[in-house]
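Heads up, one of the protein chains got dropped from this complex, but the rest are sitting where they should.
And then chain A:
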Amino acid sequence: MSVLVYAEHDNATLNKVTLSVVAAAKEIGGDITVLVAGKGCGAVAEAAAKVDGVSKVLCADNDAYEHQLAENIADLVVELAGDYSHILAAATTTGKNFAPRVAALLDAPQISEISDVVDGDTFKRPIYAGNAIATVKCADAKKVLTVRGTSFDGVAEEGGSASVENVDVVKDAGISSFVGEELAKSDRPELTSADIVISGGRGMGNGDNFEILYKVADKLGAAVGASRAAVDAGFVPNDMQVGQTGKIVAPNLYIAVGISGAIQHLAGMKDSKVIVAINKDEEAPIFQVADYGLVADLFEAVPELDSKL
C-alpha cells in the first residue's frame, strides 16, 4: 500500500488539518507522499517535509494551481495518481471540491469524511448528519478518501525529513477561472482547530450582541461560532456556522450560548470534550448533551462569565 495525501494550505502555511490526514494515512499503512499544489508554495512543501511519517513531498508550483481550482487540481492529482492505493484529502471545502472529481476520473469510488480507519479497505464514517455511524468496505485497488480532521489526532509537525521533489506537470483545463474572494479576517483561532469554541444561537437576538461572546473568546483564546439559526437570521456570516451544513468542531471546551440544540447543530459539535450550555429555557435539548448546563439569561450570565475569567 502507498498513500498520497493532498496538503491543505494557503500557499504560505501548511494547514494543521493536514497533520490529521497524515495520521489517517499512517493508520492505513505504507509509504506516505504529500502533494503540495499551489503557487509560491515552497515554504509549505518544506513544512510538509518535516511532518512526522512523511516519506516524500511532491511540490507542484504553478499559476494554474494558485487558487486550487478543482478542474486543474483534479487533473494534476490524476496525472500523479500512479500506483498509490489510497488518495487522501481533508474533508474541507477544498478537499470536498476536487476529490470526487479525481475519483470519477480514475473510476474509483470515494469514501467521504472517514472518522476511523478499520483497515486498508474498511472505514467508519458518519451518515444521516452523524445520527448513525456506518462501517463501509471497498475492495477496489484504488480509493479516494476524504478525512474528517477532528476525528484524528494530528501527527507531530516535526520529526520527519522527507525529500522535496518538484513536479513540473502543468494542468490548466481552461474552463474555470478565479474571480475573487472575501475571506473573513480574524485574530482569533480558526474554528475547526481551536481548543475552545464559544458559539451563539438565535437567543443572541442580533449580530451586535455577539460582541459579548467576542470578549469572552478573547479572554479564553477561543474561536467564535454560531448555530444555523443565527446565520439564517443574518446575525453573523455563514463561515461561522457550526453544524451538519457548516463546520464540524471538536474542541476541548465548547460553550453554547442561546442555542437550543437542533440535531443539525449537535452533529457539528457533539464530539467536543466538554460542553457547556447557557440557555434560559431549561427544556432546551442542548442540555441533554451538555456536561455543565446553566439555566440563565445569557445577557446576564455571559458578561458575568467575562468578568470572572
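Simple rule for what comes next: a residue touches a chain if its C-beta (ideal position, glycine included) is under 8 Å from a C-beta of that chain, and two chains touch if they have at least 3 such contacts; residues count from 1.
The rule we apply is simple: contacts and distances are computed from a predicted model.
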Chain left out of the displayed complex - its UniProt protein name, from "Multisubunit sodium/proton antiporter MrpB subunit", "Phosphoribosylformylglycinamidine synthase subunit PurQ", "Cytochrome bo(3) ubiquinol oxidase subunit 3" or "Electron transfer flavoprotein subunit beta": "Electron transfer flavoprotein subunit beta"
Listed residues A:182, A:211 or A:283, member touching the removed chain: A:182
Touch with the omitted chain, as defined above, among A:26, A:50, A:215 or A:270: A:270
Contact partner of the left-out chain, one of A:161, A:206 or A:252: A:252
Where the missing chain touches chain A, by residue: 67, 69-71, 74, 92-94, 96-105, 107, 109-113, 122, 126-138, 140, 173, 175-184, 192, 196, 220, 228, 231-232, 237-239, 244-245, 247, 252-253, 263, 270, 273-276, 282, 287-296, 301, 304-305, 308-309
